[in-house]
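Only one protein chain is missing; all other protein chains are in place.
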Amino acid sequence: MSDIWLSSLITNTPQEGFDLATKMSRVGVKVTQPSAEIRDKLRHDYAENADSLVAASQVIAINFQTVAAANNYWRP
Amino acid sequence: MSDIWLSSLITNTPQEGFDLATKMSRVGVKVTQPSAEIRDKLRHDYAENADSLVAASQVIAINFQTVAAANNYWRP
Amino acid sequence: MSDIWLSSLITNTPQEGFDLATKMSRVGVKVTQPSAEIRDKLRHDYAENADSLVAASQVIAINFQTVAAANNYWRP
Amino acid sequence: MSDIWLSSLITNTPQEGFDLATKMSRVGVKVTQPSAEIRDKLRHDYAENADSLVAASQVIAINFQTVAAANNYWRP
Amino acid sequence: MSDIWLSSLITNTPQEGFDLATKMSRVGVKVTQPSAEIRDKLRHDYAENADSLVAASQVIAINFQTVAAANNYWRP
Partner (left out) sequence: MSDIWLSSLITNTPQEGFDLATKMSRVGVKVTQPSAEIRDKLRHDYAENADSLVAASQVIAINFQTVAAANNYWRP
């Protein structure tokens, strides 16, 4: 994780913010399981389990709260 | 997910905000499982499991917090 | 869900706000499982499982955070 | 739940606020399972399961966030 | 729980705030299971289950949000 992957929380649009929240959620997994090979293997089962998918959506929702606040909710 | 599906967090009413939060929760699932076919299959079992339904409601609640804050809670 | 069920987050008292949070939590279930018949059937098992009840209480707590903030916490 | 049990979120001390958060968490259970008899029965198993106890503590923590904000964190 | 254990949310340092959040999480367990003997027994199994430990860490994180906000994040 020595690369710079999170230089700013500011995005141009809510949707880019949602994408960033998704990325943050995945990095949150990566810091516990650094092996891309193992993560790929796990993703397989994972992506076919409804409860797991909802859990993943929840982590994105939590990270999106942070990104949205950082961007003052992209208010016009 | 290249379509624009989240151009703004601003809605006219709380209820439209709740609908948006529901949509965000579903997209949060979609980014992990892009296949509509698999999602449809999973939804079947899912929608008949009480704990899963409550988990889904929780993700909507978290996303609604964000949407509501963006809209200053639609205060009169 | 075409009826208007959430026209405002403003309530007269904290307790009415808690009731609204309960309603929001239930609608969050309803959007995933629209059949009242299936929901009634599920509620039966559900309401006799302690972990499920605590999960339901958690969703209410999250929705109440939103309602309470909208009402400036009903401060005197 | 026709009694008035939540007339205010304001408390004199943080600890009274924590007690209120505990009460709110229990009412969140009660609205789904109104029978005191069934709740008592469930509590028995529940209170001897570590994961259940942590889940209960989490709901209290979420409700306490709301109560603490309402009280401006009881800042001196 | 008649002792005064939470007289203030204000702490000198973030780390003391984290310790307070840990204490709050434990009291959240204690209010549901008042018997120290049973809690000790449960802690044994609990502390050797990874998912349980992460769940405990989550409750601390939620309580720490409250304590940190109360202290204005100990900003210099």
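Every chain is named by a letter (A, B, C, D and E) in the order it is written, and numbering of its residues begins at 1.
The criterion applied here is as follows: contacts are C-beta pairs under 8 Å (C-beta built on N, C-alpha and C of every residue); 3 or more make two chains touch, one makes a residue touch a chain.
Everything numeric in this text was worked out from a predicted model, so none of it was measured.
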| item | value |
| --- | --- |
| Visible contact partners (per top-of-document touch definition) of the missing chain | A, E |
| Interface with the unshown chain - residue positions in subunit A | 1, 4-10, 24-29, 31-33, 38-39, 42-43, 45-46, 51-52, 55-56, 58-59, 62-63, 65-66, 69-70 |
| Residue numbers in subunit E that touch the chain omitted from display | 13-15, 18-19, 22, 43, 46-51, 53-58, 60-62, 64-65, 68-69, 73-76 |
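In this section, only the chains that are shown with their structure count from here on.
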| item | value |
| --- | --- |
| Centroid distance [mean C-alpha coordinates] between subunit B and subunit A, Å | 15 |
| Residues of subunit E whose C-beta touches two or more other chains | none |
| Chain-level touch network, classified as line, ring, star, complete or other | line |
